[in-house]
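This part shows chain A:
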Amino acid sequence: MTLALTLFTLIAISLGAIFFLAGTVGLLRFPDTLTRLHALTKADNLGLGLIVLGLLPQVDWPVGGLKLIAVWLVVLLAGATVGQLMAKAARSDAWNGSTDLEPPR
Partner candidate 1 sequence: MSSVTLFGLCGAALVGLGLYGLIVLPGALRRIIAFNLLGSGVFLLFGVIARRGGGVIAGTGSDPVPQALIITGLVVAFAATALAVALLRRLLQETGRDDWDEDERSDR
Partner candidate 2 sequence: MLSNLVAGGDRLLVLALILPVASLMLAFVLGGRHAERIALATLPIGLAVAVAIAAAVLHGDAPLHTDLGGWAPPLGVALRADGLSAIMLLTTAVVMVAVGLFARADFQVPPGTTESRAPFAFWTLLLALWAALNAVFLGEDLFNLYVALELLTFAAIPLVCLDGRAQTLAAALRYLVFALLGSVLYLLGAALLYGAYGTLDIGQLAARIGGDPLEPAALIAAALMTAGLLAKTALFPVHLWLPPAHAGAPAAASALLSALAVKASFFLILRIWFDVMPELLAQMAAQVLAALGAAAILFGGVLALRQARLKMLIAYSTIAQIGYLFLIFPLVASPETAPLAELRNAPGAWTGGALQLVSHACAKAAMFMAAGLIAASLGHDRIRDLGGIGRALPMTLFAFGIAGMSLMGLPPSGGFMAKWLLLLAAMQCGQWWWMLVILAGGLLTGAYLYRVLATALSTQGPSPVLVKPVDRSREWVVLGLALISVLLGLVPLSSFSLIQIGRDVSGIGVGLP
Partner candidate 3 sequence: MSAALIVDLGLTLLILGLGVWTVAARSNNGAVVGYIAYGLLVALVWVRLAAVDVALTEAAIGSGLTGLLLLGVATRLPRSARLTRPPTGLGTRLLAGFLSAAVAGGLAAVVLLLPDPAPTLAPSVAANLPATGLGNPVTGVLIAFRAIDTLLESVVLVFAIIGVWSLAPKDGWGERPGWLRPAPLGSALTLLAQLLPPIGILVGIHLFWTGATAPGGAFQGGAVLAAMWVLAMIAGLARPPAVSRRWLRLMLVAGPALFLTVGIAGIWLAGAFLAYPVAYAKPLILVIEAALTLSIAAALGLLLAGPPEHPSAAERQP
């Protein structure tokens, strides 16, 4: 394995990890549901993408590599869909009945 590839792995994975951190910070610090959602979906998809990217040089091809890409695709697809649906849900009334903000009976 060449040094360049190893270096690439190190950098990509470190970046990916930082994106996860950013996503978490966003989830914890942002003021309302929608902004948290946007921060989160971007951060975790990018984070996972970078980690997959960084791992690609480290695995056997084609099976190992394709599996990694499949994981990323699945998460990307699901993340995009769920993000959209969650945004809709957060805006609609359907979930307000289940927030803690509703006063108890």
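Throughout what follows, a residue touches a chain if its C-beta (ideal position, glycine included) is under 8 Å from a C-beta of that chain, and two chains touch if they have at least 3 such contacts; residues count from 1.
Per the selection procedure, all candidates are chains of the complex that A comes from, given by their letters.
Bear in mind the structure is a predicted one, so any value in this text is a computation, not a measurement.
Here chain A appears alone, and the candidate among 1, 2 or 3 that touches it in the complex is 3. The part of chain A that touches candidate 3 in the complex is made up of residues 70, 73-74, 77-78, 80-81, 84-85, 88, 95, 97-100, 102, 104-105.
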